[in-house]
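Quick one: this structure, given as structure tokens, is what I'll be asking you about.
Every protein chain of the complex appears in place save one, which is left out.
Note that the chains are named A, B and C in the order they appear, and that numbering of residues resets to 1 at the start of each chain.
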């Protein structure tokens, strides 16, 4: 007999994916789905008639489900997560946790007070490739880390409620925080709104850390190719993590440059190593962590505090974005 | 009998490459090589004993060569090019033309006054792939151009006389000017000096044009992979020019996104086309242009005025770089 | 209410995949699963308690299911398919249809006599990429087809009941028959058994057609890389179908060589085109075809007759394999 019952609010792109994973857990089952659009629920009633459907979130809160997943547009995250916690539910919120810092802080405090699990859908923290990369970083084998270049671009999916920074950068920011365990001190932004006026679709974020490390994040909805790549550049080794290349996700380059007093810079060129990664679906691992923490009371990897840190970085980027117009330098014309 | 004689000043990385191309022209020959380091000239004396060698630039100016190539460090470009022009020589200067705007303006004016060819080594303007891309842009087939993303990164070669912007970005800026025939209005920079203090080795340039087009240039000496890619994003089609992939240098993506009043954004997905390019070595074509203009008095594609425009953009980037420190936004900590 | 009920015999690698697809059809549901290994059925009883499980195929035949899928080792195909047909069930058999020609002929005749659907799991005939390739071949745009090169290699999965020809080549043979609608006249084989004695793990098949077209099939369980590629070489154009590259599955090369009376051979080099393919899961389309044919009585694309043709080619290859030892030529030693 399965002992954990889950409800999902929001049956768009992510909802069904999370549902399938929760339902296939050995000790979990999907019990309830809520979406404000009645038509989205029709196929559930045919294919899984034992799952209860509703258009009212209150029905989910009032039900006997143990955990609630919130997979709605971002602006609804805070209210729904708060209500779910107050009804004693454990909560998994899609990324980003909330639309601003104050809301995230409140949710984190509330979950702590009520002793409920609060988790955020930073799926990449559960990727075996990201965890391999984290081991490399933390082993010291890469040497001192100079900088990181992250790229996450594709054609679409354009959103009209949030800009590309809030849509895509949560992944890269959560990866950075997870890899290095430190928060950037300051952030600069170059961004443009090409397709929809006022909603930027291309952004370049520059993050500086206290110890001199830098990170650059390039996110875009307006690019012909799907690129999902993180390059970590250390003084001993460099690593490329390419999420679109299943056979060679992590590539370790044993190469670098060294500065000398007199003759200048010398170069080292060694082998490239591609470690074997035992692959498991990150979303599956995320769902397992949620179920595990509900049962044991332990803190999930992508817990509310982590979600709050990511929102803090996004909020600083948003502030930099809004102020960016007065920071450009003119090109002289003769 | 060959009718054009060339002298080269600077026998480092580029000098011998240009020399080989000039020497193999049907109507040109290498007559003289100058380098301040005597040891660099030894192999010429063995392999090509008929070529005159010297450590004094004045010897080149005083000789009977028709054209002089200046392939020295940037700081020497202005003085040497000026002296060569004043001695009646035609001049090809490696990129960037000069280290600042005033010097470039003076050289352009001088060449015009003396009716000599002044050319700059923007090799990529002679690349058949860049010219294919230019035809695509100018045909209108790409539609309205939203933006361009240019990337030019590799491990090294670090320089200690100029930063990575002056070293690598001249290529991308000259490509942009050549493709679109318009100058950016303003420029923003995110840059870092990781390896050598005060000489930035990674830079992200954001260029804005009067008509709303944007361009982003990423240059780096500190990257595990050699990437040389320009992506042009139009509202009708998108193109990737990858200089490191000889078999597929130009890839035209017939895809895009369209904004609608109500239902939001829709997507178009069509075929990818890789045009066949009749390849010729860009440096060879550049040398042919130099010889052709000397003989005919016509204006080379990469003429002094073009070199000056590029220096203007680089100078604005340098100004933005020096002022960048006060433009960052702090990340709030709880 | 769903109107078609399916039973599956064989719960190994393919069984669960087919089950998931049949179960998600709008008008179909999984009703019964049979496997001789009791332990394999345990997870079904937990996750899908409404699905009946059994270790006896007779229970499936005696049940009210409309269609039976046979996903067992090849040696059991004939007996199980025959029994299912005789119980009035429609039958989908995994590839290859049977282990020899006589069995396949009998099944085809029996299905016809009893007016039941007999289908074989040639999944690639349902691949949108293979169908795009077929359209190209049949449009005449490729010109006269000289030859085809098919490659299907990877590390494993080794089988000990059938050799690599019977395991992997059914896919390539079924693709060839589907693309060209003609059967090869004769076949030659080069094969080796490296890992398991007497079960060849690497094979090269050479197929000759009456009109001069040739086809080469390379199958292997002993290769470091996963390659699934079919190259069609016409005198006007050439096409590469690479099943492992989702973004560029079909690549049309507008190039070729022409023989002339005197000066020999000249070459044409044109553009490469990568058509956009609306992707759908082949296995899903196969399951839809099975359900559609059960309801309408029409003939499935991968019908029994097609399965028989493939078995005929495999049987000829097997005969060539067994006779190959006396066909080699010695290398002279001094």
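To be clear about the criterion, a residue touches a chain if its C-beta (ideal position, glycine included) is under 8 Å from a C-beta of that chain, and two chains touch if they have at least 3 such contacts.
Every value quoted in this text rests on a predicted model; they were computed, and no experiment measured them.
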Displayed chains contacting the withheld chain: A, B, C
Touch with the omitted chain, as defined above, among C:233, C:249 or C:285: C:233
Among C:84, C:165 or C:315, the residue in touch with the chain that has been omitted: C:315
Footprint left on subunit B by the chain that the document does not show: 2, 23-24, 26, 46-47, 225-226, 247
For subunit C, residues in touch with the removed chain: 101, 105, 146-147, 149, 155-158, 160, 183-190, 192, 194-196, 202, 204, 206, 208, 212, 214, 216, 221-225, 231, 233, 238-240, 251, 253, 255-257, 259, 264-265, 267, 308, 312-313, 315-317, 319-320, 323-324, 327-334
Touch list for subunit A against the chain that is not drawn: 248, 254-255, 269-276
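FYI, only the chains that are shown with their structure count from here on.
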Topology of the chain contact graph, where touching chains are joined (line, ring, star, complete, other): complete
Distance-to-centre winner among chains (Cα means, whole assembly as reference): A
Geometric centre distance via CA averages, subunit B-subunit A, whole Å: 39
Subunit A: positions in contact with at least two other chains: 225
